[in-house]
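In this view, the complex is presented without one of its protein chains, the others remaining in place.
Labels run A and B following the written order; every chain starts at residue 1.
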Amino acid sequence: MIFLALLLGLLLFVLGLAVVMLRRSAILLFLGIELMLNAANLTFVAFSSANGALDGQIAVIFTIAIASAEVGVGLAIFIVLFRRFKTQSVDDLRILRW
Amino acid sequence: MATALFFAFAALALVFGILVAALRHPLYAALSLVGVIGCLSVLFYLLGAPFLAMVQLIVYAGATLVLILFVIMLLGLRSEPRAPEAHPVQKGLGLLLCLNMLLFFLLGAGTLVRKTVPMTGGGARSGVEDLGRLLFSRYLLPFEAVSLLLLAAAVGAFLLARREWK
Partner (left out) sequence: MKAALLLIILAPLAGFLINVFFGRRLPRAGVTAVAVGSVGLSALLALFVCGAYLSAPEPAAFEYYTVLSVGGVTIPFALQADALSILMLFFVTFVGFWIHIYSIGYMEHEEDYARYFSYLNLFMFAMLTLVLADNFLLMFVGWEGVGLCSYLLIGFYYQEKWPADSGKKAFIVNRIGDFGFLIGIFFIATHFGTLRYEEVFAKLQADPGAYLGVAGIIALCLFVGATGKSAQLPLYVWLPDAMAGPTPVSALIHAATMVTAGVYMVARCNLFFRSSPEAMAVVAVVGALTAIFAASMGLAQTDIKKVLAYSTISQLGYMFLAAGVGAYAVAMFHVFTHAFFKACLFLGSGSLIHACHTNDIFEMGGLRKVMKTTHWTFLFSTLAIAGIPIWAGFFSKDAILASVFAFAGHHHGWAYLLWGLAVVTAFMTSFYMFRLYYVVFGGEYRGKGHPHESPTSMTLPLVVLGGLTAVVGFLGVPVVFHLPNLMERFLEPLTPAVEGLAGTTFHLSHGMEWALMIGSVVVAGLGWLAARALYRTDASWTWVKGFTARHPRLYDTVFNKYYVDEFYDRTVGAALRGVSRFCFSIIDGVLIEGPVNLSGFFVELTGNVLRFLHNGNLRTYALHIVLGVAILLWLVF
């Protein structure tokens, strides 16, 4: 069961990674990041269960809190960018490029 | 029974995960992510973390994802119409790296984990009480730090998204 959880974590993580690297829409990047965070959470819980120690679960609580903070600020930035550039594509955000 | 449930929900989570990666419409992708989170919540419960299962549902699915969905609907986002999602080089390299990651963990680290971690599992179920004790004793400082971080994020988000910010 634990091995299965770890495998699932790995697969979900790689899926999130692919989204982050390959998608153009900023909102989809967010979803990818959330997916990776969830994968990490799953492995934490799995290891915690395997060791019989609760520290892994504490880490999950922190991850969830930090993820919500990240989403809050990230979405605020996204809204500002969307208002300004009228696009959700991160490829168009390169005005600071040399 | 538990193992069967576990298999079922793990498979479901994987399907939802693939959907997140495959769908281009933000709304659908986000809804798929909600599905992933729900499945993971069940897995958490089965792995002996009932409190986390509830937190996952209430905070992640109930607050964070709803916020993302809210923004998607507020801005009326649709899938990007332009055809090439990524530059071919970028696409190739990205997929290669993903594959690399997968292989690395399956072959390299996976065996290491299998040797060191007892895979029998099913350790003692943990109550909220034990978690709380740990959180407010050994992890008190990170806990307070995170609370500060949340405050800063709230203030920051408010400042960033103000209407005058043009």
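For the reader, a short list of remarks on this structure follows.
Everything below uses one rule, namely that a residue touches a chain if its C-beta (ideal position, glycine included) is under 8 Å from a C-beta of that chain, and two chains touch if they have at least 3 such contacts.
Everything quoted here is computed from the prediction, not taken from an experiment.
Among the residues A:M1, A:L22 or A:L75, only A:L22 touches the chain that is left out of the figure.
Screening B:G17, B:G35 or B:G94 against the full complex identifies B:G94 as the residue touching the chain left out. Counting the whole complex, the residues of chain B in touch with the unshown chain are 86, 90, 93-94, 97, 100-101, 104, 108-109, 112. Within the entire complex, the positions of chain A that touch the omitted partner chain are 17, 20-24, 29, 90-91, 93-94, 96-98.
The definition used in the following text is that only the chains that are shown with their structure count from here on.
Residues 2-3, 6-7, 10, 13-14, 17-18, 20-21, 24, 26, 29-30, 33, 36-37, 40, 43-44, 46-49, 51-52, 55-56, 59-60, 63-65, 67-68, 71-72, 75, 77, 79-80, 82, 85-86, 90-91, 94-95, 97-98, 101-102, 105-106, 110, 113-114, 117-124, 126, 130-131, 134-135, 139, 142-143, 146, 149-150, 152-154, 156-158, 160-161, 165-166 of chain B touch chain A in their complex. Across the complex, chain A meets chain B through its residues 1-6, 8, 10-19, 21-25, 27-28, 30-32, 34-35, 38, 41-42, 45-52, 54-55, 57-58, 60-62, 64-73, 75-80, 82-84, 88-89.
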